[in-house]
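Structure first, then comments.
All protein chains but one are shown at their positions in the complex.
Take a look at chain A:
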Amino acid sequence: MLSSKNSALESKDNEIFEVEESIAIQSELIKTMATMVNSKAYVNERNQMGCWKQANYHVEQNNKIVDEELSDWESKFFEVDMDDLHELFMAANYLEIESLLNGVAKRVADIIKACMNVEVIRQTFGINNDFAAQQEEEIRKLNSWNHI
């Protein structure tokens, strides 16, 4: 039996998670859905687990506000490969958990910073260069940080 403070969430692969209410409502989506009957969050199991872990940690830490510890734990939490990072992003975006979104965004930003130039960024993230040659030239002129 569920205690009154817990919500039951079913994932895409039919796994049921029991999550304490204060943590569940970190997700804006769940908060809204909580009023609806028979609602489901369409996120796969592994990343939902990750999301709730992170949300749980945030709720706990809100009472202590220890920034150093938080960033230590989070940097380990986000040391996953690109695919997982992408999944986490999609999950965080869909569930609308702001703290998780910002955590993943920070991690991706760090990866970008470590890239030396545009080409390396494209390779790391598998991005196709879809600029027309003329556009690219215009952009280069406008943003000539390297030429100054």
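By our rule, contacts are C-beta pairs under 8 Å (C-beta built on N, C-alpha and C of every residue); 3 or more make two chains touch, one makes a residue touch a chain; residues count from 1.
Assume contacts and distances are computed from a predicted model.
For the chain of the complex excluded from view, the name given in UniProt is "F-box domain-containing protein" [choices: "Fructose-bisphosphate aldolase", "F-box domain-containing protein", "IBH1-like N-terminal domain-containing protein" or "Actin-related protein 2/3 complex subunit 5"]. Chain A residues in contact with the hidden partner, per the touch definition given at the top, are 86, 89-90, 93, 101-102, 105-106, 108-109, 112-113, 117-118, 121-122, 125-131, 136, 139-140, 142-143, 145, 148.
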